[in-house]
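This structure is in structure tokens; I'll ask about it shortly.
Note that this complex is displayed minus one protein chain, with the remaining chains in position.
Chain nomenclature is as follows: A, B and C, assigned in order of appearance, with residue numbering initiated at 1 for each chain independently.
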Amino acid sequence: MAGNSIGQLFKVTTFGESHGVALGGVVDGVPAGLTISESDLQIDLDRRKPGQSRYTTQRREGDEVKILSGVFEGKTTGTSIGLLIENTDQRSQDYSQIKEVFRPGHGDYAYWHKYGHRDYRGGGRSSARETAIRVAAGAIAKKYLKDTHGIEIHGCLSQLGPIKAEVFDWSLVETNPFFFPDASKLDALDEYMRDLKKQGDSVGAKVTVVAKGVPVGLGEPVFDRLDAELAHSLMSINAVKGVEIGDGFDVVTQNGSTHRDELTPEGFTSNHAGGILAGISTGQDIIASIALKPTSSITISGKSINIHNEAVDMITKGRHDPCVGIRAVPIAEAMMAITLMDHLLRQRGQNPHVDVPAPPIAATR
Amino acid sequence: MAGNSIGQLFKVTTFGESHGVALGGVVDGVPAGLTISESDLQIDLDRRKPGQSRYTTQRREGDEVKILSGVFEGKTTGTSIGLLIENTDQRSQDYSQIKEVFRPGHGDYAYWHKYGHRDYRGGGRSSARETAIRVAAGAIAKKYLKDTHGIEIHGCLSQLGPIKAEVFDWSLVETNPFFFPDASKLDALDEYMRDLKKQGDSVGAKVTVVAKGVPVGLGEPVFDRLDAELAHSLMSINAVKGVEIGDGFDVVTQNGSTHRDELTPEGFTSNHAGGILAGISTGQDIIASIALKPTSSITISGKSINIHNEAVDMITKGRHDPCVGIRAVPIAEAMMAITLMDHLLRQRGQNPHVDVPAPPIAATR
Amino acid sequence: MAGNSIGQLFKVTTFGESHGVALGGVVDGVPAGLTISESDLQIDLDRRKPGQSRYTTQRREGDEVKILSGVFEGKTTGTSIGLLIENTDQRSQDYSQIKEVFRPGHGDYAYWHKYGHRDYRGGGRSSARETAIRVAAGAIAKKYLKDTHGIEIHGCLSQLGPIKAEVFDWSLVETNPFFFPDASKLDALDEYMRDLKKQGDSVGAKVTVVAKGVPVGLGEPVFDRLDAELAHSLMSINAVKGVEIGDGFDVVTQNGSTHRDELTPEGFTSNHAGGILAGISTGQDIIASIALKPTSSITISGKSINIHNEAVDMITKGRHDPCVGIRAVPIAEAMMAITLMDHLLRQRGQNPHVDVPAPPIAATR
Partner (left out) sequence: MAGNSIGQLFKVTTFGESHGVALGGVVDGVPAGLTISESDLQIDLDRRKPGQSRYTTQRREGDEVKILSGVFEGKTTGTSIGLLIENTDQRSQDYSQIKEVFRPGHGDYAYWHKYGHRDYRGGGRSSARETAIRVAAGAIAKKYLKDTHGIEIHGCLSQLGPIKAEVFDWSLVETNPFFFPDASKLDALDEYMRDLKKQGDSVGAKVTVVAKGVPVGLGEPVFDRLDAELAHSLMSINAVKGVEIGDGFDVVTQNGSTHRDELTPEGFTSNHAGGILAGISTGQDIIASIALKPTSSITISGKSINIHNEAVDMITKGRHDPCVGIRAVPIAEAMMAITLMDHLLRQRGQNPHVDVPAPPIAATR
């Protein structure tokens, strides 16, 4: 496959560059009869939208999504859904400075060598701007999962640089500009970000996504395990350098006697596994975390080269997020929704005679 | 797709259960003309084989692989390669004890609910025994990558419980039963494992895999990024709970000014990215690490339930690895090889006119 | 896969209904560096466009295609190409008559039972209107095949009802409204179509497509044979009920001694095989023909039922082609181009070291 599609039965295909005419995509495999409208998609797009707070880029994009097909009289028809977001903030900038230069930490160098011809405006296809369409597609999946199966997906920023959430108060997440679940750390976050901006630097972050109400049995054996496909979809988000399921890298120092989640007639007694065993969902909460690198677009000068292999000094001007992890929260939710949706359809196709039992009592950290 | 295949142009499909007649698979997409024999595959199978040291399971499997097709007069013909490994150590055990019980930490519970009918002998399809075929398939990819492009893939155990490699001496890895790269820690490892065995417990581990000589340009934009596909293939290994590319979760606390790898006319000055930017290989070493959970098959009693939802106490007898991370080293190499091979063919198909330049000087941790 | 994509390395995904807002699609896998513009696509769109002659529907669609991404400074970048055609002729018709009725010979009945919710306006997704995007995507493939490999694809109407081409004068095809290659039959065609219109009936047709300059070696063994994939892509065109490669159904009465194409040092002496043997291209012309049924939208009354299973009489009013085969010519060319393009990339990925020899002298009927 060329690289711009994900999923098997629920499949998302996208196009569009940072400074092109428009972003768009095709969402294929949505069952017929789902009530959906553009405003359902807009909610998540607005959560991802730049310029929402002083902690994110001030680039202003309306990010208004249009549904071009596949929905008739307010309900899906089962045929492919065309999505379109016009790029309204294509400033006629002067790109002469970055046209021939590879920005360190970006895809410029690799794209140049891979393709030999490159849309250098704002990173072109490699810009995180393309994730707007992921969020729109994910919103369709989220609505289907919730409306038909009661599955809910929530994400939050669980760490920003050295500041780590100790408490997961989900009711707090949508009330602060960081999507942060720990009230006691909000002031520290604010202060940290102010300092960072002064320095002209950026910082990494950790985002955690949880899906509640997922039935037992999603995921296929061996290669298409649910965790493997989640790793794929989450790692495909720009700037992600690591993916964890459940306890993640903490398992390296754990013993089997502490890690294994014991079972009782009332359900699991813990959820170190993050809701997935042997690649199949167990009915507990699905828990995944991702590590996002600090954006490389900073105002501190860095060494680089141009296409003629000449040394240059590089300062990235423009409107950039000092911590891309913040706006990654709705993107991570979208990718988890896309993957769960695909596996729900696949499981239903392949094992329909098995009753999907109500999930047992979940013990979630 | 049903779940037992991975890859697009280079595709591996497998079958087989822990205690079935045989394991096997089909390796499709190997270019014609590669010199290969069963002994090339056997080398890696022997590295993965149980019973190699006192630190791994004493189950004895010959793991002798047969090539059934696709190779003629010592060279591949370009058609699909059939692989077969007969299960020789199928002891006619008494399974009545685990037949109706879900072993905690294993796939038993999820498989039961997913399928409603389950091969309970040794975990059936969910047993890590299936990875033998992955290793055989990966050996074909490794040979192709090395013979035709000089790409070499090496793995090691970088951490076992609390014991962490500080030095990466690759020449040491194949000379000790832990695949460990740090000579100063070998005694500690030995002692730790003895204690663990006495306790009847198990421990987690971290495995690191590095590919050297990978050209610039492998990986596709957006969803089929090289790192996303590596995350998929590595997370699909049994017991893996986390995947990192380059600095992985360390990026959470890094600043952009330290993380970004600067470029000079002589090459990159560091490799925090692990050889992948925007999902495309940069020519630097590809570096990935995985976290493997401690095996749940331990002799310390644990709570569980049976298929009648009755509480039971569970002790896993039998021959199990106290640290599955050790034998995971060749498996992780195989999965990286499979993914790189697939992307090499895809890049060649899609962008043939672009010269693949020699990789610049790599700065690897 | 959900059904709206075709191809592996060169992949086309489409969306859009007959009377929706717009048609669109994503063309993924176009190698970087191809010179392309909207006008290159418009040429074939205009050939397919309704209202071009009195023999085709008088529905007026501008069918103006926009390229939304993947092309920068006139050349492809290797990333996905977004295409959009707005539906300009969405008359606010009264659909109350067909809303609950299944038109005989159309997909209405099957769509209703499959999906339970249906865009009944003009057939919705099942309308041949969606083929506009196929033609646009195919034009990209055609340009790549011609510019980089000298492969040319031409189609013609080889039979309309009882009137069969005996001569294949390709220079004639674009000069008459039937895409017909036999000058001696043009008057008869004109007369036949006038009579047909008077009767309010429709008629079937046969379309033949030929690709010249295809190198030896395209197609994969067993399931992804070039002829099997061509059969797939050509049969996917609306109204097609049969596909032939080379001599097609004539082989049923042939003997082996007459059918087999003999080889001489100067090339093949005949081309009964239509350029494909054992699923692989031989370097001769690829020849395929398709049978298109007469459109079921005619003004002669027919029996049908509505969604309440009540008998109704049905007359299809509106602007319909009396022979859909005519406008199918550019569609068939597009589908052949898409399939050849995909296999060209796949062959290049999988067998790069084999020289693709110049095709031997072709003996084409």
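Just so we're on the same page, a residue touches a chain if its C-beta (ideal position, glycine included) is under 8 Å from a C-beta of that chain, and two chains touch if they have at least 3 such contacts.
Being a predicted model, the structure only gives us computed values, none of them experimental.
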Notebook entry, point to check: Can you list the shown chains that the absent chain is in touch with?
Noted result: A, B, C
Notebook entry, point to check: Where the complex has a chain not shown, which of C:E130, C:D182, C:D285 or C:E333 is the residue touching it?
Noted result: C:E130
Item checked: Residues of chain B (touch criterion as defined above) contacting the omitted chain -> 1-5, 8-11, 13-17, 20-26, 28-29, 32-33, 66, 68-70, 72-73, 75-82, 84, 114-119, 124-125
Check: Tell me, which residues in chain C touch the chain that this view leaves out?
Finding: 1-6, 8, 12, 14, 102, 104-107, 109-111, 113-116, 123, 125-126, 130, 159, 161-162, 196, 201-206, 216-217, 219-225, 227-236, 238, 240-257, 259-265, 269, 272-274, 276-283, 291-298, 300, 302-305, 309-311, 347, 350-351, 353-354, 356-357
Checklist line | Contact footprint on chain A, counting only the chain that is left out | finding: 8-9, 29, 31-33, 78-80, 221-222, 345-354
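The rule is short, and it goes like this: only the chains that are shown with their structure count from here on.
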Next item on the list: Quick one: compare the interface residues of chain A with those of chain B and tell me same or different, with half as the dividing line.
Entry: same
Check: Between chain B and chain C, what is the separation of their C-alpha centroids in Å?
Finding: 45
Note to self: Can you work out the whole-Å distance between the CA centroids of chain A and chain B?
What the structure shows: 26
Notebook entry, point to check: Which chain A residues sit where two or more other chains touch them?
Noted result: 1-5, 8, 14, 114-116, 125
